[in-house]
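Yeah, one chain of the complex is gone here, protein chain that is, but the others are all in their spots.
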Amino acid sequence: MNKQQTIEQAIAQIPAGAVVMVGGFGCPGTPFCLINELLRQGQRNLTLIKNDANESGIGISKLIENGQVDKLITTHLGLNKPVIEMMNDGRLEVQFHPQGILAEKIRTAGAGTFGFLSDIGIDSEIIQPEQIMEWQGQRYVVEMAQKAEFALIHAAQADSYGNLVYQGSAMNFSPLMAMAADNVIVETSCFGTPGSIHPSRVHTPSIFVNAVVVLPQLSNEYGVLDHHVRY
Amino acid sequence: MNKQQTIEQAIAQIPAGAVVMVGGFGCPGTPFCLINELLRQGQRNLTLIKNDANESGIGISKLIENGQVDKLITTHLGLNKPVIEMMNDGRLEVQFHPQGILAEKIRTAGAGTFGFLSDIGIDSEIIQPEQIMEWQGQRYVVEMAQKAEFALIHAAQADSYGNLVYQGSAMNFSPLMAMAADNVIVETSCFGTPGSIHPSRVHTPSIFVNAVVVLPQLSNEYGVLDHHVRY
Amino acid sequence: MSDINRIIERAAQEIRPGNVVNLGIGLPTQVVHYLPENLEVLIHSENGVLGVAGQPSVDVIDPFLIDSAGNYISTRPGGSYFDSAVSFAMIRRGKLDLTMIGAFEVDQAGNLANWKIPGKFSPGIGGAMELAQKTPRIIVLTTHCDKKGNSKILRQCRLPLTAKHCVSRIITEKAVMDVTEHGLVLREKAADISIEELISITEAELIIPDEVGVL
Partner (left out) sequence: MSDINRIIERAAQEIRPGNVVNLGIGLPTQVVHYLPENLEVLIHSENGVLGVAGQPSVDVIDPFLIDSAGNYISTRPGGSYFDSAVSFAMIRRGKLDLTMIGAFEVDQAGNLANWKIPGKFSPGIGGAMELAQKTPRIIVLTTHCDKKGNSKILRQCRLPLTAKHCVSRIITEKAVMDVTEHGLVLREKAADISIEELISITEAELIIPDEVGVL
């Protein structure tokens, strides 16, 4: 049940054209090292699912700018100019969802159910008429589960079985994606034997994890971004 | 934001006829003290929602045996003879759901969505034909959210804001019910100031909790049941 | 050795290193006591525990840690606790390798009935329906016949089903049988019963291959 793999092994399982969820809201939780290896190996025609596109020049923005991504399913592109430009140019297909709806669609796939009934945006242009259902006298939006073949996850701590702990706001979409993807690849710089994480402190149980990549240390990308510091 | 209340205050908010979720799977997680106070105050015509009916003579079985409960929404009655008898006699209305479906119905209410699409039991007698929906060429069971006016929860640890930590298998339905009920009453014997629980260790965030009752100590009901010990 | 012990001991051999296994209420939950201590396996209990191990010594029992049958348990290193929604997410997502489950009736098409005897016994479905419907491999543990001596291994279940076509293998004190596309195939039989006797106490049509092992 030891799921440790090298980063090359783990990422090599992702074929061209794969649908890949990526954890992280902004920097925290973004698995920069796994993403960089995907950049190096160069798989193309990917569909990525992530809350945001990171900022230009880091994280999944690199994959998009490098032309490896056909489609992005996301909630917000922030101020990422190159990605917004590629969207406007038609070089990148972008599908937007309200943030909590994307989270819930992923969680629904992770729960092994097929969809859920919502009222978010029911009369707005973000909802298509064909998503509306009448049920027991009420109108609902039917939101279908969002699956993926792979998820790339950063964990603050992992054991060799694949039990995970997240840090601070780095949790965000990660536990949901770990449940929803068929193959879950995790990176961590804090790796231990089974038993190193108390059962009550586990955020993602090992059963959802397929591969754990141990990072020798966290690179600068995981550090403080000076332009976000308030002096 | 200090949510501490006396047990009398907290339980007195529950009116006759209320719909009340109760945490616990078997003994672990069952809020015996809150239940005993509800027995003492004697509110009647209750609808209870709990995984099981506890064993005869403890937990919610006392409320049922005392005639305070009109309806029980549950998954399994185990070997609880008096409760099964009351069901068979028609003195207690019982609504059964598959365990994971009940959990998910409660979680759906807690998520502020209205229902979900399932395939569990789709061709079995547990699903009514009017629950079946065709959507995009597939047949699904529509399972609607299960709300409640109150939830009674046992936590291993709580702070005065209402952040909760559960112990071992006592977690079960509790975090879901804490999200799903409009008024969440928690009992704990380990009570601290805000900050006594690290933000990463919180199982139920304070926002979902309305009242915290501090138990001076745990009674024998929370101890080891001799008839379940393997000698 | 009692019939029950024979079933449980045989069932324990089905669990392979690395498996994630749910043990249903009744006979299956007892299998945990028959596993080699060094076998690396994760036992799932639907009340929110992964990594179930046997009861600790009586003086250190944690009353807040039970399996779905109410037995006091411990956890092996690498275990985890989670809520009931996550627990059934694991089940519905097919993350378990194997579920062992009891039966009132099981038939040669792999149909399973284990939750309701109309008019007599209907204490609820618990987690059985989701486990039966969603686990890739279901092994039924049951006595071969009921207390009146009637076969529990049927041509076709008569009771309300828990799930259709879900059972892969049946282990009784008399036999190990596999549900195949051709029908119910005898794999092993107890040493103290002849094939003729076995056929005579089994309502289901048994396919007898050239080689039959000893249970």
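In this document, chain identifiers A, B and C correspond to the written order of the chains, with residue numbering beginning at 1 in each.
The criterion applied here is as follows: a contact is a pair of C-beta atoms (placed from the backbone, for glycine too) under 8 Å apart; a residue touches a chain by one contact, two chains touch by 3 or more.
Computed from a predicted model, the values in this text were never measured in an experiment.
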Partners of the unshown chain among those that are drawn: A, B
Selected from A:I35, A:I101 or A:V184 as touching the chain missing from the view: A:I101
Positions on subunit A contacted by the hidden chain, ascending: 25-29, 51, 74-80, 84, 94, 96-101, 103-104, 106-107, 119-121, 123-126, 156, 166-176, 222-225, 228-231
Where the missing chain touches subunit B, by residue: 1, 110-113, 159-161, 163, 179, 193-195, 197, 199-200, 202, 205-208
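Just so we're on the same page, only the chains that are shown with their structure count from here on.
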Pieces of the assembly after leaving out subunit C, positions unchanged: one piece
Innermost chain, where centres are averages of C-alpha coordinates: B
Pair with more cross-chain C-beta pairs in contact, given A-C and B-C: B-C
Distance between the centres, which are taken as Cα means, of subunit B and subunit A, whole angstrom: 33
Centre-to-centre distance between subunit C and subunit B (centres being mean Cα positions), rounded to whole Å: 28
For subunit B, residues that touch 2 or more chains besides their own: 104, 119, 166-168
Multi-partner residues of subunit C (each touching 2 or more other chains): 49, 81-82, 85, 88-89, 91-92, 134
